[in-house]
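Missing here: one protein chain of the complex. Every other protein chain is in place.
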Amino acid sequence: MEEKLEPNEMIVHLGPQHPMQPGPFRLNLRLKGETVVDADIELGFIHKGIEKILENKTYLQGITIVDRICYLVALVNEECFVGCTEKLLGIEPPERAQYIRVILEELTRIQSHLLGMGEFGEFIGFVSMFMYTIREREEVLSLIDMVTGARITHSYLKVGGVRDDLPDGFKEKALSVLNNLKKSVDDFEEMFHTDRIFRERTVGVGVLTADAAKNLGVSGPVLRATGVPFDIRKNEPYLVYKDLDFKVCTETAGDCFARVQVRINEIRESIYILEQCLDQIPGGPLFPEGTLYGRRTPVMRVPAGEVFHRVEDPRGEMGMYMISDGSDKPYRVKIRGPYYPTLQALPPLIIGTTVADVASISGSMDGCTSEADR
Amino acid sequence: MDVAEILKSLTGAFPEAISEATAESEIRARSYVDKERVREVCQYLKDSLQFDHLCSVCGVDYIKRNELEVVYHIASYDHPVVLTLKARLPRENPEIESIVSVYWNANWYERETYELFGILFKNHPNLKPLVLPEDMLGEWPLRKDYEGFPNKTARNLV
Partner (left out) sequence: MGEVKEKKASKPDETSEEGIPGVITTTTSAISDLLKKTKVQDLINWGRKNSLWFMTQPMGCCGVEMIAMGCAHYDTDRFGIIPRNSPRQADVMLISGYVTKKYLPSLKRLWEQMPSPKWVMCIGDCSISGGPFYESYSTVQNIDEIFPIDVFVPGCPPRPEAMLQGFVELQEKIKAKKDLGSEY
């Protein structure tokens, strides 16, 4: 950003600590009156060098590290890392393990969307929304806690399967939580739709068209709100998603309101997927039979090769590129997080809007800076 | 559009720039590309083969071969094929053409690859460090011969 300012211009730095932000990054705004004429993002305040650390850890230790890429969706990160390793090894988890993974990943999606919606409400002055969504999120987290033993970082997935079976009484508890959640989601939708201030701050704000969104390279709810049905679960099915019935939620408006609407609909779809999974889940082992893989997998050497594996994160397309050189540690892991391109698309979106809309647009992206920084 | 068709079209259009084009599976393809012509190849992929989504750009350090590789993962919003394009560069003074003019979101990926590997992207609009502090520029931490890892400043390290 040029330092030379015109008479009625000023530069405002938002961050690194700012209530609008999901984590530390710095947003430099150049304002002309109330209008944003230029914007620039500085990243790296919580860059921790995960890619370098992963090169120096064995595959089993790496699962613990990838949890911390994005702490809101730890299980999806694990799925991506473990999926890469399984593809290199040429094994596939048994069906029960796949169902358990789907159950936990959809629960993760629900809690991430709930937090995202609540945070968005808080950013634009709708704090009671935050309290309501957090209350429901705690119920969902207690379900995940019941299976994995941790609230947000789990280390639950293992190469070839999952660490533990579902506990007794999980299905009954899950169904009762999901039934309550259905009612709450209807309430949230009604609150979002009827609140006049919320509508005025979101409808028609931060509009992204389908072509522009494709050019900016975004994915996930931000893209689906523009009408593009791009979902890795449908385009490139992994686990048992091809056997499950669900639809890709899209909206056409492309503004902040549509993004929240997509998230609400996705929570409903996730509940539907969970109900199917709980019904259909077969019995059987948790690790492929006749192989060495199990809860206590010894140090394993992964055959040389490379793979690019994609999964659907609550924020969009998550991919990992893993190269193995035949030793017990990966040679190189590249993490392609979904929020990275979305955050990159923030400056073009906010240029030309007013300062008040910056919080609204940035919040509707549902961010996680930790994953952009890695 | 399936993999064989894409690879046939690509090698047909750039017979000398594309080498070792192979299909790994039904939805994955891989090929090496000449470092001088990356931008042209990307432009062709975007215009003619519907590859309109850049997944990532990253660098890989092959220290035994004394080479760096820039790896592009290019996908599409319409079909599930992901093409892995690789360009070989020497370890001393690695330079490659920037593809920001084709894929807008390559901007940050290239900045990150620059500061972590020291690969210079020519004609990049704003090539400066993204995630590292300014004074760490020149250390290239993700190269295999980087000496600052592991960090031993922790006092209570066992």
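In this document, chain identifiers A and B correspond to the written order of the chains, with residue numbering beginning at 1 in each.
As a convention for this text, a contact is a pair of C-beta atoms (placed from the backbone, for glycine too) under 8 Å apart; a residue touches a chain by one contact, two chains touch by 3 or more.
What you see is a predicted model; the values in this text were computed from it and never measured.
Participant: Looking at B:32, B:62 or B:149, which residue reaches the missing chain?
Facilitator: B:149
Participant: For a quick check of understanding: of A:16, A:237, A:305 or A:348, which residue touches the chain that isn't displayed?
Facilitator: From the options A:16, A:237, A:305 or A:348, the contact with the absent chain belongs to A:16.
Participant: In the complete complex, which positions of chain A touch the hidden chain?
Facilitator: Residues touching the hidden chain, for chain A, are 16-19, 22-24, 44-50, 52-53, 56, 64-65, 68, 71-72, 115, 130-132, 134-135, 137-138, 141, 151-153, 370.
Participant: Of the residues in chain B, which ones touch the absent chain?
Facilitator: That gives, for chain B, the contact residues 132-133, 136, 139, 141, 146, 148-157.
Note that in this section only the chains that are shown with their structure count from here on.
Participant: Please report how many Å separate the Cα centroid of chain A from that of chain B, as a whole number.
Facilitator: 24
Participant: Can you name the residues of chain A that touch chain B in the complex?
Facilitator: Those residues of chain A that touch chain B are 43-44, 47, 49, 51-52, 56, 214-217, 219, 228, 230, 235-236, 306, 308, 310, 317, 319, 321, 323, 331-332, 334, 336, 340-341, 344-345, 373-374.
Participant: Quick one: in the complex, what on chain B touches chain A?
Facilitator: Those in contact with chain A are residues 27-28, 52-56, 58, 60-61, 71, 73, 75, 77, 80, 82, 84, 103-105, 107-108, 129-133, 141-142, 146, 149-150.
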